[in-house]
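Removed from the display is one protein chain of the complex; every other protein chain stays in position.
Letters A and B name the chains as they come in the text, with residue numbers starting at 1 for each one.
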Amino acid sequence: MRPIISIQKNRYSINFTKAKSLLGLHPIKFIFIQLKLDKVRAKGGEEQIMAIIKYIVRRIISAFFTWIIALSILFVLPRLLPVSPEELLASSYRLPEEATRIMREKFGLELPLTSQFVLFLKNVVFNFPPDFGFSYTYYPSRVWDIMTMYLGWTIFLLLLSLIMTVVIGTFLGILMAWRRGSKIEKILSCFTVFAMSSPVFWLGYLLIIVFSMTLQIFPAGGAHSPTLAPSFSFEFIINAFRYAALPMLTLVITQSPSYAVLLRDNMLYIFWEDYVLMAEAKGVKEKDIVLKHVARNAILPVITLFMMQAGLILGGQIMVEIIFSYPGVGRLIVDAILGLDYPVIIGFFYLIISMGITMNLVADLIYPFIDPRVRFE
Amino acid sequence: MLKILSLILHDKRGIFGISTLLFFSLIGIFAPYISPYDPFAIWTPNLPISLRHPLGTDPLGRDVLSQLIWGSRTSLIVSFTAALGIMGIGLTIGLISALSRPLVDEVLMRFTDVILYIPKLPLLIFFALILGRGFLNVVLVLSLTMWPQTARVIRSEVLSIKQRPFIDAAKIAGAGTLKILAIILPHIFPLILASILTLITWSLIYEASLGFLGLGDPSVMSWGTMFHYAFLSGAIYLRNYAPIIAPGLCITLIGVGMNSLISVLEEVVNPKIKEVRRWKPF
Partner (left out) sequence: METVLEINDLHVSYFTQRGEVKAVNGVSLNVGKMERFGLVGESGCGKSTLAHSILRLIKPPGKIIKGSICVDGVDILRLSKEDLRSFRWKKVSIIFQGAMNSLNPTHRIGSQLVEAILAHERMRKEEALNKAVDLLKLCGIDPLRINSYPFQLSGGMKQRVVIAMAIALNPSLIIADEPTTALDVVTERKILALLKDLQKKFKFSIFMISHNIDMLVNFCDRIAVMYAGKIVEVAPTKCIISHPLHPYLRGLLRSRDALSRGEFWFISGSPPDLINLPSGCAFHPRCQMIAEKCRRESPTLKEVEHNHFVSCHMVG
């Protein structure tokens, strides 16, 4: 049977039809894998896999250390509050005797600071689910259980808006760069500046005014219709999307312009690179030049921006949850802060720090797959 | 400095930005003379737009236009002060980080990164709770939470200037760290200016956010507190939109003006971008 790659005399030939049918891959990627399997050193191929793996490992370790440091700060900060440690961690008057005793033991309030830190690490870092004790307002529920109840909706809205932001931001950015100087670009540029400068809560209200009060298309509050019970039925899913429409729109309108503008500016820079001129000289179609060469390379710093903005994204998320009465973690924290439910506050910060670091890590991990130069740092 | 001013004034965007800034600043400064009524005075609630109350009254009966005018005073003062505070901390740390030994730099940067990772809003709320309400506290809170981004930006610019040959030349001539600092400062001046503008925009928004959540200073009227009362009193459901739309519009307008100014300043900091923005290759 004819092998997939054969090297006969000095001819190097590749049976692509067979390869493609076997793996259904793009031919170039296929050579990459096949050559590895055939133990033929594809110069460039193997090095790169090793480099990517090393990069990923380094990043994960680095993120882990940052996480530990951030959590240590989380340990220190509450103890700086003008609130007694008792009140903070064990609330002797809001919880029944028994619960207070448990909490005090758990957080070792009688022990010296270093032991407390060790206990903290034990409860929070080396324990899953992390143990923050009981919530004051929702006793006897534990902090973690409360948070997980609300987390689901937050993640739903977050993912939805993130994906839409990236998609729309990229689309707008490419459009504005490609059609620079045209009427549509001028209109879009105006629109983006306005959208970027609008406060999140104002825009949310504006949308409520227009779509809920006046046009009555989308509901103004909640995650789903109160008459529908949560389930995975089609009907419920549609309903959930309907209720998420306005919050998502608010987030997308306020966040996508900054990506779009950054992408556009970068693309304008890259238009002047030599390899773009080379592509044009090669007779590549304009559409392909813009997408495959310019946009592809311009999107890299945009991802870096995304890395640094994880905090902003989550901040916007919280604001939107408040305005639209969305039962997410954002609502929870505001109620907790105003109600001085300290264990929940601490738990929430843990959550938010972890989410932030994870988002950054994810962006970091995507990087070597799009920018090959980074693999060898 | 004067060169920058002339560059700004010759550009359409610059003119727009400066005029917005001046407009609102003047309103803020002359608020006691311009405002028709005391913003806390109570009239009939939910009056529509009329000659006596050009923007109507909010559900609590207070004149919206007066609130807006007095609000601009508070919001702008807070933003400016906060921006200066943030720049102060950010500039110091950025400079120290960039001009010190790599070890110090690394430690400072890690510390900065950690604070960067924490989302601003919860942190703001947290500090606001601790420090209590009040005008000065808001400024303090903003200064403590928002410096990392600035520090990073300053640091990276100073680092790239440090690579340039004239710094090496200065070192050979025996310049100490302070002297080098003096040499570098004029070069980062446009960046500092652009950053301050950005910070003012952000401070404005965050101050409004805090106000909206009820964590601002209740004794003064600011745009944020306007939102807060509107939200609390259910202005939306009462179809009284003016107290919501008006302050937000002002904030947005200032933001747009600032962004235009920053756009112009960007071209001063980075001359290449000006050329790039002029011509389209195809």
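The definition used in the following text is that a contact is a pair of C-beta atoms (placed from the backbone, for glycine too) under 8 Å apart; a residue touches a chain by one contact, two chains touch by 3 or more.
Everything numeric in this text was worked out from a predicted model, so none of it was measured.
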Message: One chain isn't shown here. Among A:224, A:264, A:293 or A:331, which residue touches it?
response: A:293
Message: Could you pull out which residues of chain A are in touch with the chain that's been left out?
response: 12-14, 16-17, 20, 26-28, 31-32, 35, 40-45, 47, 272-275, 277-285, 288, 292-293, 296-297, 370-373, 376
- prompt: Which positions on chain B touch the chain that was left off?
  reply: 279-281
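Note that in this section only the chains that are shown with their structure count from here on.
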- prompt: Using CA atom averages as chain centres, what separation in Å is found between chain A and chain B?
  reply: 26
Query: In their shared complex, at which residues does chain A touch chain B?
result: 66, 69-70, 73, 81-82, 180-181, 193-194, 196-203, 205-206, 208-209, 213, 265, 268-269, 271-272, 276, 286, 308, 310-315, 318-319, 322, 333-334, 337-338, 345, 348-349, 352-353, 356-357, 360
- prompt: So in the complex, which bits of chain B are touching chain A?
  reply: 110, 113-114, 116-122, 125-126, 129-130, 149, 201, 205, 208-209, 212-214, 227, 236-237, 239, 241, 244-245, 247-248, 251-256, 258-260, 272-273, 276-277, 280-282
